[in-house]
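Step one of this worksheet: look at the structure below.
Only a single protein chain was left out; the remaining protein chains are all shown in position.
Coming up: chain A.
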Amino acid sequence: MLLEATEGEETVVFKAAAASVQVLVEPVGRWFEAYIRRRNRNVSASFQELEDEEESSEESEDEELQLEEHPMLRTLDPKDWKNQDHYAVLGLPHLRYKATQKQIKAAHKAIVLKHHPDKRKAAGEQIVEGDNDYFTCITKAIEILSDPVKRRAFDSVDPTFDNSVPSKSEGKENFFEVFAPVFERNARWSSKKHGPSLGTMDSTFEEVDNFYSFWYNFDSWREFSYLDEEEKEKAECRDERRWIEKQNRASRAQRKKEEMNRIRTLVDTAYSCDPRIKKFKEEEKARKEAEKKAKAEAKRKEQEEKERAKQAELEVARIAKEKEEEEARQAALQAKKEKEIQKKAMKKERQRLRTTCKNWNYFADNEADSVKMMEEVEKLCDRLELTSLQSLNEILASASKEDSKAAVEKQVEEVNAQLQKEREAEVQARQAARSAEQASGGGGGGKGWNEEDLQLLIKAVNLFPAGTNSRWEVIANYMNLHSSSGMKRTAKDVINKAKNLQKLDPLQKDEINKKAYEKFKKEHTSVPPSIDNALPSERFEASGSDGNAAPWTTEEQKLLEQALKTYPVSTPERWEKIAAAVPGRSKKDCMKRYKELVEMVKAKKAAQEQVAAKNKK
């Protein structure tokens, strides 16, 4: 029960209401969903306003339905229903394809109420019997328009639709006025709703591009089944039906093609007339031109910049070089000067030392001592450095004879010790060098050249004589291929080694050969016992001790062979003669060598035989 107001009271607001607060709620339920949807739509207006709006919009839809009665309705021929305007029959000529299904139904209902034969009969009108009454037209109209497929077919051939396409000359002058309504009209055929509009002169490139790409890829729903000459339903048999269908399909396709051509022509015309396209093209051209220019400019600038940088660099380099040269010259001059000064000082000091020593008569009493001392002093002068010479001179100048002598002798001793040390170092270095050489030459050492490899190297060098294409690489390859040591060698290694080998004295070469041979023998010890002749070799070793143990050089070998040929076995005192033919070799040496050779030949033969036997096997 509400209260009654007392006198003088007015509507008044005392205080503001408390502000809303936020709380967490569970995301469930339809009211929650509705709330979230509202919130996502970001409705700023209050809830009520929104609801009111929805209501009013619904109402307006209902109100708008106004029927315009077809003036010729009563005179329509039901047989000619195909040519009638169904929208006009239903009283919707103003809405046409925009009419909703609801509106069509409502219109139909209204018109049926008015024109139904029963109604008219009741009103005392004369009704034509059967299907010939104009009411059939109404039935046909609703039949077509209530079925979406049939309605689409009818809409496609809407008699009020203007199929015309403006010509180029028309469009050139006032493009927007001419084309805007045409495009708007044709947009109704689009399968996609809300295509882009033609826009205005100020439309952006994207908008225009979007517009033309829409129209060039126009997806039309317009189809021409309504205009079919024959009706499929009328066919009496399947074959006829098929024939009709084929006929219809052909004509539909033809019409569709025409329609697409029409749209295409329209868009082409518009495109060619569109002042914006022209503008964009010009802009594009200008832009390109500008770009080109800018590019060229940039290139030129870059070139210039490069040139300048190069110049600057050259300049800097030149200056630096000059400076360097100058400095070097200065330094050289300075050094020279200093050297000269030093030299002068040295000379002076040496002279001083000599004179002092002379003055002291070389601290000796007899002649021999003084000569020796003189030599020592000379040595001192040679060896001592400026500072020590100076200090020595000072000592000499200030001290007595005995002291001076002691000092000089001490100095001499030092110098001698130094000399000795130097000499030792030299000897040592020489020894080290020799041993290193031996190590590298003797095989098996540092670089991993063992006899086998050496042998291989020699073989390879002989195999690939000078003049072979990239000889040393080939040799190195050969070595790597055949070496059993598994060491990889480069051409450089090989060259070094070969040079080294050339440098080696023949003695060493022979040694290598001998070693190789020994190795060979060792390898073949297991083979034929026929060549196992330890006895002669033993004897050689026994006798070889007093002969020239040096290996045989090639010349000697040649001489020996020659001699062996000249003095056949039957020659008396053959070995003496042979020895005489080989200079530097005794009879024993020759014999030993001969035995060796025989041995070698034998071994070779045996090996060959073995190989042959093996092959036979």
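Observations, loosely collected:
Please note the rule applied: contacts are C-beta pairs under 8 Å (C-beta built on N, C-alpha and C of every residue); 3 or more make two chains touch, one makes a residue touch a chain; residues count from 1.
Keep in mind that, in the parts below, contacts and distances are computed from a predicted model.
For the chain that does not appear here, its UniProt entry gives the protein name "Heat shock 70 kDa protein 14", which is one of "SUMO-activating enzyme subunit 1", "V-type proton ATPase subunit", "Checkpoint protein" or "Heat shock 70 kDa protein 14". For the options A:24, A:237 or A:368, the residue in contact with the chain missing from this view is A:24. Against the chain not displayed here, chain A makes contact via residues 1-6, 9-36, 39-40, 46-48.
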